[in-house]
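All protein chains but one are shown in place.
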Amino acid sequence: MPLLKPRRKNPVLRTRQINLPPSARSRVALGLTAAAAMGRFELQQCVDCKSVVYPPREACPRCASSRLRWREQDGAGALLAGTTLHHSNDLFFRERLPWRLGLVKLDAGPTLMVHLHGAVVAPQDRVPARVHIAARLDRAGQAVLIALPEKDSPNMADDPMLREMSSDPKQRKVLVTDGMTPVGQALVREFARAGAELIWVGHAQPWKQHGSGLETIAGLPQVTLLPLDLTDGRSVQALAGEIGAKVDIVVNNAEVHRGFGISARRGTDVAKLEMEVNYFGALRLAQAFGPALAGRSADGAANACAWVNLLSIYALANFPPHGTYSASKAAAHSLAQCQRAELRGAGIRVVNVFPGPIDDEWNQNLPPPKLAPAALAAAVVKALRDGIEDVYPGDVAHEWFERWRDDPKVLEREIAAGGA
Amino acid sequence: MARRGYDGVALAVPVTVPYTRYSIRGAHWFLGQAVHELCVASGLRKEQFDGLTVSSFTLAPDTAVGVTQHLGLSPRWLDHIPTGGASGVMAVRRAARAVQAGDADIVACVAGDTNHVDSFRQMLGSFSQFARDATHPYGSGGPNAVFAFITDHTMRTSGATREDFGRLCMDQRHNALASGGTLFKRALTMDEYLAARPIATPLHLFDCVMPCAGAEAFLVMSAQRARDLGLPHVLLRGAIERHNAYADDPVMMRGGWRMDRDELYAMADAGPGDMDFVQTYDDYPVIVMVQFEDLGFCEKGEGPAFVRAHRFTWDGSLPNNTSGGQLSAGQAGAAGGFLGMTEAIRQLTGQAADHSVPGARLGLVSGYGMVTYDRCLCTGAVILGASQ
Partner (left out) sequence: MATSRKAAASEPMAAAQLLSLLAGALSSGRVRVVDLTQTLAPEFPQIALPPEMGQCWPFRIEEVSRYDERGPGWYWNNFSCGEHTGTHFDAPIHWISGKDLPHGSVDTIPAQHFIAPACVVDCSAQAAADPDYLLTVADLEAFEAVHGRIAAGSWLLMRTDWSKRWTQESDALAYQNFDDTGQHTPGPSSEAVRWLVEQRQVLGFGSEAIGTDAGQGAHLRPPYPCHTFMHGSGRYGLQCLTNLDQLPPTGSVLICPPLKIQRGSGSPLRVLALVA
């Protein structure tokens, strides 16, 4: 059923607060969460006998081997049984009854307990319904398995269960912190396309607007331009005071990007400017807007739900030609992890985006492939829709991440020798 | 190698500590009450219990060992059996071998749990690793969803209807009212059963047991010892247990009893048709039906027809859960695994008062427990026979 535009809230009623679904997981089960954080459904597979196992465990139940490796699954399965909960001892589910669950036999072998999408038909007679299994992060930030119908149906994303597992911008209010760059403008267009109800767009030093492209999105019906300078605590606090209580998704794309390492530029003023926006700016924004989002994380169908940090793949491994920029993004990444932990209790999803070089003026001299602003924006919105929390958009980001995950020390050498 | 029989092993002194919905006492209190009642009913001193088994979910941080010091016992044989609904059967099997080997003379088998307002909820999150990782996050709040799946699947594949399950519940309620040990005050009608509010479809209110506080206990000793003490007793005729059976069944369709039932009946030199009553484990009515199939009372898939063809009241064609079972009395945690055992002992020693199965000589007690993921892992059964 398509999502109806929510009615205006009665302002004198108490705002419902979040109760999280059960979040405890054993360490081995966190492998499911680590994969779901990047949008993948993975299960353990035994290296020796090839069995796919679930629930996650330390040894293969078929051959007792301890060599279990996480492998991506295609999710094809059959729904053996279904139920609708009308009672739960857990507050999260109690508040969202009735809630559908299913028992699925994955073609790959194991039996799974899953959340059922509303469009999944209950099994009839002896014939199990075919389903597609995916892994999503629930409001507690832990992976759960969900069953989707084999074929998409209209308004799939509007399913109440799926909306709890995602941060779909549809009918939500979004803040994009910097509309003065091509990336900011691309984000605004993409959010408008995704059905956001309202898009606040920040801009600093508006007297520099000429040639920035801000005017190309200023006229969109969802857009309101507002002054926002992340280097100025009062500016951030003032904006939070004005709109913070209404923002559902914060997208922090404000950044300063220069192409200097240590020796190419004397003095610390450039590095300080990068840190002032990329790190301290993110800190000011998080302090000012975090509490308001947290307070509205269970506020109806268009609740506050997500915080997007535009980082860089250089946050994982320093790119020496843009060395101080890389360091500022590494600082921002560490802070974003802190933010993710702090907002976890409120059920707010912190989405960290690690693009490779963007096709903009600061990467003019880098060879392709470079990421077009529109492609970055599309990846951000997709991540919000699919409930992904760590995004590596584009070829360079994807490859750097795989190399980093394989061996960060080897990557460090490759970059230093110009190999990457 | 053929299994050794249970010749000469007796069970005696069935004790039930009355169930209450909630209690401020700890599990140790209920276990202590049970041990005290064992002494009163048997005339023995607790020092004469030189073997002890303990089963409980709310004893933490203690296990059986803590109970020895807590209650002032010094057994030379001890077993902690934390397997819920299967703990009664498993306690009997272990105690029997200890007695046969002379490792213990008189084993007190005790099960009990308290129930605070948050006991059930607290237990759920840490029941098992697989529950914590793969079912608890889905909100079912316990085994309801798991057994809803099993019930849903069974209904579609075997043609069982809600009325079939209702019949089982109604007959058990009838037994409960006759025996006087029940939370309910009047008979359950089919209309009331069908109209009850849904819990996790297709399970409704009367398909689910109510958690409560209480305890059950009995003694295991040699038949000779029982005779010497002048204690009314039953003889252990056969016992089986199995864990994680049919692991490849994608949903529970077969229970582990199926793997070992032939051995059970061979040990007892009797068949299903010889049972004068059966105490099935009734956490949900679907499992009662599965036990009828997998303990050989009927073929797989014929459970519905079997249920429709019988009456399960204490005076019916196949008395089942003759004191009402957990569905009527409530589930006092691990004591739910002992409830059928103590009732069976009473039935076979003439202590069943107003609900005695006429001429009962042989009875089967079934155990089932420990939902760690998507089914109970433990199955077991004993056959008890009257001693005279």
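Letters A and B name the chains as they come in the text, with residue numbers starting at 1 for each one.
Everything below uses one rule, namely that a residue touches a chain if its C-beta (ideal position, glycine included) is under 8 Å from a C-beta of that chain, and two chains touch if they have at least 3 such contacts.
Values in this document were obtained by computation on a predicted structure and should not be read as measured data.
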item	value
Displayed chains contacted by the hidden chain, counting the whole assembly	A
Touching residue (missing chain; options A:48, A:95 or A:269)	A:269
Among A:126, A:151 or A:210, residue touching the chain not depicted	A:210
Interface with the undisplayed chain - residues on chain A	205-211, 227, 229, 231-235, 258, 267, 269-270, 273
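Methods note: only the chains that are shown with their structure count from here on.
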item	value
Whole-Å gap between the CA centroids of chain A and chain B	49
List of chain B residues in touch with chain A within their complex	120-121, 124-126, 129-130, 132-142, 144-146, 148-150, 152-153, 156-157, 197-203, 247, 250-251, 373-374
Interfacial residue positions of chain A with respect to chain B in the complex	21-26, 29, 54-57, 61, 80-90, 92-93, 99, 101-103, 105, 111-115, 123-126, 138, 140, 142, 144
